[in-house]
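Left out: one protein chain. Kept in place: all the others.
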Amino acid sequence: MSESKVTFEKGNVALAKAAVAAGCRYYFGYPITPQSDIPEYLSGVLPRIGGQFVQAESEVASINMLLGAGATGKRAMTSSSSPGISLKQEGISYMAGSEIPAVIVNVQRSGPGLGGIAPSQGDYFQATRGGGHGDYRVIVLAPASVQEMYDLTVLAFELADAYRTPVMVLADAMIGMMKEPLEEWVPQNPEPAKDDWAATGAAGRPGRRIKSLYLGDGELAEHNWKLAQKYERIRREETRVQIELPEGCELAVVAFGSAARIAKSAVDRLNDEGRRVGYVRPITLWPFPEEAIRRVAEQGVPLLTVELNTGQMVEDVRLAVEGRAPVHFAGYPPGYLPSPDDIYDEIVRRLPAGKEAA
Amino acid sequence: MHHDIIMAGFGGQGILMIGNLLAVGALRRGYRVTFFPAYGVEMRGGTANCTVTISDREIGSPVTARPLGLVAMNEPSVVKFGPRVRAGGVVVVNASIVPEGVLDREDVRVVRVPCNDVAADLGDPRLASMVALGAYVAASGVLPVDAVAEVLPEVLPEKVHRLIPLNQKALEAGADRAGA
Partner (left out) sequence: MKPVFVRPQSLTDKPFHFCPGCHHGVIHRLVAEAIDRFGVRERTIAAASVGCSVFLYDYFDIDVVESPHGRAPAVATGIKRTNPDKFVFIYQGDGDLAAIGTAEIIHAANRGENLTVVFVNNTVYGMTGGQMAPTTLLGQPTTTSPYGREFGQDGYPIKMTEMLAQLEGVGFAARVAVDTPARLAQARKAVFRAFETQLEEKGMGFVEILSSCPTNWGMKPLEAVRRIEREMIPYFPLGVYKERKGSDAL
């Protein structure tokens, strides 16, 4: 990586570049703010490197084009923003059921409904609970910087193939629209062979079915248990979290994505002032870093969950903590992007009294 | 060093361009930087603003409620962001179209530069924002003016590269007017 150059890049563009670096040559999507930089970039690049860019007639069509591409084992993706992701849920459910690898990007805007185009984290529940019908999960990666838009997108393609499952990159308008230094790197992990399962034409073998329909006696329960075991394996192997816990930690902030970035400024400032405030940033939202958060709680550290919504991830934090420590919440619904000062005040309000630094 | 600036004005005044220039200039001098634009409907003829943060350590938030600096290219921007600037900060105001007295603060350094007029004297009114950036950089001392001038070829689109010398002049003219 010595020859790599640091560029100043928009988050959305970093993500699109990462897809190309990861070997994705196929994009299917529909325009929606604030993620349109992604299709705009890929529509210029993919046709010139032997790929395909298809602007579909709808979000529904684009997710199903992705289903078709993924079923043949090709690395492919779609991207959208909140209302568009709602429309894609049917296809995501089918892909989970049919065990089709694919990458879906949600650069969240605000809802419910048409909502607005401001940054929000209102889609946490939708993303981490599967989102569509049926008993399934989607791996959800939450980048908090432009560099992570790149790094986690590469990871998304690798995880999708490794587990034959849809993976979502859950960004938001802030991470997508902001610019930061980006160091591009070339992924070294080879794309796994898919001849053992993908629909490639039944050359010299019986035909294959890529499907989610199981009507035989007991078949569907068996299929669901198989999926459940896969999800259990993902929980064990793929949970990712960033934790910074100072000695004698008085309180730890739990936040992801853009909220984590804003909170980090407040945490840093308090630590500069002599307080001891921890920082816990889930990088995978599903699987959620329950173990790590439970361990923090077991040390008696109170937690403050900060989100750009009125309280979603905080439920997972409470489930992880199971009453071992107080779990506070500071939420900001769309339309007001909190500043580090807002979060500073929220933290100070919860810090143990009488222990202020000199 | 931790320096955050809001730049604001009308859409089309080149606000995002000067934000990018400052950010990339700082990046090439070894600083951590973030750039966060207002976007969407606001891009089409309304107001435009962006926040640039420059630091020598990892940057948390790319947004700020109380910036250390402000470049305000029109009156609404002075009204909206002027009161938020931290004490000791620098505010560059486009004196060509913002009357005196809009921002009444003793605790910040208000630098009034007639950006439109200086740009017109240079032969191109579109250089007004570049004049403002030169003034801000010089008045705040956040970076040497050279650091910004050096990255003009990297940030400006190829098709306007012939205008780089003129842009450089605008930066310098702004810096001179700031009377640093």
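Each chain gets a letter, A and B, in the order it is written, and its residues are counted from 1.
Here is the rule we go by: contacts are C-beta pairs under 8 Å (C-beta built on N, C-alpha and C of every residue); 3 or more make two chains touch, one makes a residue touch a chain.
Because the structure is a prediction, the values reported are computed rather than measured.
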Chains shown that the absent chain touches, full complex: A
Contact partner of the left-out chain, one of A:A18, A:I32 or A:A76: A:A76
Listed residues A:R208, A:R240, A:R295 or A:R350, member touching the removed chain: A:R208
Residue of A:T33, A:Q52 or A:T239 in touch with the missing chain, whole complex considered: A:Q52
Residue of A:N64, A:Q121, A:Q312 or A:S339 in touch with the missing chain, whole complex considered: A:N64
For chain A, the residues touching the chain missing from this view: 25-26, 28, 52, 54, 56-58, 60-62, 64-72, 74, 76, 90-91, 94, 98, 199-204, 206-213
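By definition in this document, only the chains that are shown with their structure count from here on.
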Distance from the mean Cα position of chain B to that of chain A, given in whole angstrom: 34
Residues of chain B touching chain A in the complex: 20, 23-24, 27, 32-37, 39-41, 58-66
Chain B-touching residues of chain A, taken from the complex the two chains share: 6, 8, 33-34, 117, 173-174, 177-181, 261-268, 337, 339-342
